[in-house]
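Omission of a single protein chain aside, the complex is shown with its protein chains in their original locations.
Entry: subunit A
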Amino acid sequence: SASPLMSVITIHIEGMTCNSCVQSIEGMIPQKKGVMSAQVSLTDHSGVFEYDPLLTTPEELREAIEDMGFDAFLPVTNS
């Protein structure tokens, strides 16, 4: 039941080595305005984030993860 104002982005994250890193990101990022959920995978080196595109952008999410001290990359769009 996704609302129309919800987008999903997968962000590649480097530098996580344990579950505590995962939990830090899952705990911090949803505190940002416009972020609904964060699901981070240690094995995939990535996080899936649900966000409201009117309140935040993938680039802002990427920066927030960088601010926490990790390397974060947005997917390359094939357009």
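Assume a contact is a pair of C-beta atoms (placed from the backbone, for glycine too) under 8 Å apart; a residue touches a chain by one contact, two chains touch by 3 or more; residues count from 1.
Here is the rule we go by: contacts and distances are computed from a predicted model.
This figure omits one chain of the complex; the name its UniProt record holds, of "Exosome complex component RRP45", "2-oxoisovalerate dehydrogenase subunit alpha", "Putative translin associated factor x" or "Copper transport protein ATOX1", is "Copper transport protein ATOX1". For the chain left out of this panel, the touching residue among A:Met6, A:Met28, A:Val48 or A:Leu74 is A:Met28. Of the candidate positions A:Met16, A:Val35 or A:Leu61, contact with the unshown chain belongs to A:Met16.
Where subunit A meets the missing chain, the touching residues are 15-18, 20-21, 23-25, 27-28, 67-70.
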